[in-house]
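Structure first, then comments.
A single protein chain has been removed from this complex, and every other one stays in its place.
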Amino acid sequence: MESLPLVDHHCHGVLDRDLDRAAFEELLTEADTAGPITLFDTQVGFAVRRWCPPVLDLDAHAEPDAYLARRAELGAAEVNRRFLDAAGLEALCVDTGYSPQAILDPPDLGRLAGAAAHEIVRLEAVAEQVAGDGVAAAEFADEVRARVQVHGAVGAKSIAAYRAGLELSGERPSEAEVTAAAGRLMSDPTPRVCDEVLHRFLVWCAVDAGLPVQFHVGLGDVDADLRRGDPLLLIDLLRAMDPVPAMLLHNYPFHRNAGYLAQVLPNVHVDVGLATHNLGHRAPALIAELLELAPFGKVLYSSDAFGLAELYFLGALLFRSGLAGFLAGGVDDGAWTAGDARRVAGLIASGNARRVYGI
Amino acid sequence: MESLPLVDHHCHGVLDRDLDRAAFEELLTEADTAGPITLFDTQVGFAVRRWCPPVLDLDAHAEPDAYLARRAELGAAEVNRRFLDAAGLEALCVDTGYSPQAILDPPDLGRLAGAAAHEIVRLEAVAEQVAGDGVAAAEFADEVRARVQVHGAVGAKSIAAYRAGLELSGERPSEAEVTAAAGRLMSDPTPRVCDEVLHRFLVWCAVDAGLPVQFHVGLGDVDADLRRGDPLLLIDLLRAMDPVPAMLLHNYPFHRNAGYLAQVLPNVHVDVGLATHNLGHRAPALIAELLELAPFGKVLYSSDAFGLAELYFLGALLFRSGLAGFLAGGVDDGAWTAGDARRVAGLIASGNARRVYGI
Partner (left out) sequence: MESLPLVDHHCHGVLDRDLDRAAFEELLTEADTAGPITLFDTQVGFAVRRWCPPVLDLDAHAEPDAYLARRAELGAAEVNRRFLDAAGLEALCVDTGYSPQAILDPPDLGRLAGAAAHEIVRLEAVAEQVAGDGVAAAEFADEVRARVQVHGAVGAKSIAAYRAGLELSGERPSEAEVTAAAGRLMSDPTPRVCDEVLHRFLVWCAVDAGLPVQFHVGLGDVDADLRRGDPLLLIDLLRAMDPVPAMLLHNYPFHRNAGYLAQVLPNVHVDVGLATHNLGHRAPALIAELLELAPFGKVLYSSDAFGLAELYFLGALLFRSGLAGFLAGGVDDGAWTAGDARRVAGLIASGNARRVYGI
């Protein structure tokens, strides 16, 4: 079970340039800066030092500076190739909506990983492009719908949690409401969607296109106001969009709330991406808590890796070993058979993702 | 300790008819339907397959279809008899307020279980019956009070969490407020209480009758909007109703919040019914988290079983073994003595319930 191929159903691009220590630490956690401490003294920092040096031919537990020196010596291209390969993925779904720095695009990422790469369309980015293209407010809705339809992505992603928050109503907004909101959006020289009506409209565009919708939920960088990131806030919209699949991403520290939604709402699926590598040595506890209420046919794997090649690898390694430990523990205790454990592992590692995204 | 008799202080009736696989899965969790997956692939589903087949003369881990075939072969009456007997209960408190299908009434349930059966009166059901009986709005309050008083129940139950939510004020509503709310209720041809004033009024009716009040808290079916089901929302009313006991039911995923309330408010008691069997193999973790802040003299057992005979048995089995493991682990670590562990087990299994309900 430790070598099970995974579908990483939500990740971003990897940086294709070398990184100094400050840049590396900035990408390691959700903090913008470390402040007066080092972010290597975190669960994820220790997980990097334990698991990553051997991939770069060093001993486990290398000191940060030694590790970064070896990383620079090999160069970003080789480092990326090694970690993506070591991740053991069979497919990736890449959210291309956030790319403040040069990153590899999905096909490049897929080649590095030796895996099929699919795209996830970032809904707010589409709306902001349309707004930036200067269409009339009355044409905004149709133009956005058209671009979401023809995009060729296997799913869509909403970042409402980073903007207006997850308390989105279940009702489809009227054309008049969307036009009014589009007018407000386009009055800004650098349009930025942060409007309950628009986030909701965008989700309905994806629903109408039959695309599974990924929602950022729970932890993220400091711009994510966690007060508005509890998945319980989203219940009305989740219910209304059934049977189109809703994918609750990350979820920590609300992963038990997410598990509840996955049980009671037939279209809701969950993961603990981002949190898995952030929790490092504690990832098994997180996985066990997610698997309390969430039906095993509704749980997926994602890394939510961004920038650092190490994170694609660590997410996969920690999830795979955490899940294997959880299932093997159940076999040892007699909770389920070894055959059931293997079958459930296959569902969570890739089967559920294949079913939902049709990949 | 593994054979300790339990008082199940909150359960419902059991179905007295045979069930096909779809009907069985619908009753297994809080989901209305499984959607594209099977709900046997859940913690509770695996707990059923592990523990229940031997009660029906099959090997543990039987496949779902084989299990259901044997269940049909034995017939509902025999299945109910076996599981209720195997639950090892010494008393039950039965909430009779929710019965969308034919179920056994409390005396019948008690006979099956070989246990004393007591009734819990569902407050909103009383109000809806009075409203349906066509009394004048001005007489509504007195009529409800009278029916709660004479009902003969050992406790009352509020489902405010399913309706207007748990944010109930601590103040006793005025007669004028109740009359106005009753008028609104009765203007509906099928009266349904969903009004902060009425939920609160009903709690005070029970308090005035000296009845412990059970509150639905936390998880439940999809109609329970979990945003409004956090027990912290109820603090003002809990404080105001002291010294009449308040019983916070289920509580997951807010069980730590409930434990806090049980510590700081002398009249508050807690359980993890419903969650215990839903978490299956993870029930020990839940029990340990509940027992962090909650004084051991304030913790009770309930199954919250409804419909499926398996759930009365599983709830009891998982709670008993989870509690026994928790207490034995403490003995092994030197946290408490074996004598204290036995005494605490007796309190939680039945002593606390006997004290609160006077049974």
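Each chain carries a letter (A and B) given by its place in the written order, and its residues are counted from 1.
Operating definition for what follows: contacts are C-beta pairs under 8 Å (C-beta built on N, C-alpha and C of every residue); 3 or more make two chains touch, one makes a residue touch a chain.
Just so it is clear, the structure is predicted and the values come from calculations on it, not from any experiment.
**Q** Among A:Leu226, A:Ala240 or A:Ala288, exactly one should touch the missing chain; which is it?
**A** A:Leu226
**Q** In the whole complex, not just what's shown, which of B:Arg145, B:Arg163, B:Lys298 or B:Arg320 touches the removed chain?
**A** B:Lys298
**Q** From the list A:Ala181, A:Val197, A:Leu279 or A:Ala341, pick the residue that touches the absent chain.
**A** Touches the omitted chain: A:Leu279.
**Q** Determine which one of A:Tyr162, A:Tyr252 or A:Trp336 touches the chain that has been left out.
**A** Considering all chains, including the one not shown, the answer is A:Tyr252.
**Q** Go through subunit A and note every residue touching the omitted chain.
**A** Residues 29-39, 41-43, 46-47, 49-50, 60-61, 219, 221-222, 225-227, 252-253, 278-282, 285-286 of subunit A touch the chain that is not shown.
**Q** Please output the residues of subunit B touching the missing chain, sorted low to high.
**A** 230, 232-233, 235, 239, 243, 256-257, 260, 263-267, 288-289, 291-293, 295-298, 330, 333-337, 340, 344, 347, 355
Note that only the chains that are shown with their structure count from here on.
**Q** So how far apart, in whole Å, are subunit A and subunit B when each is placed at the average of its C-alpha atoms?
**A** Roughly 37 Å separates the two chain centres.
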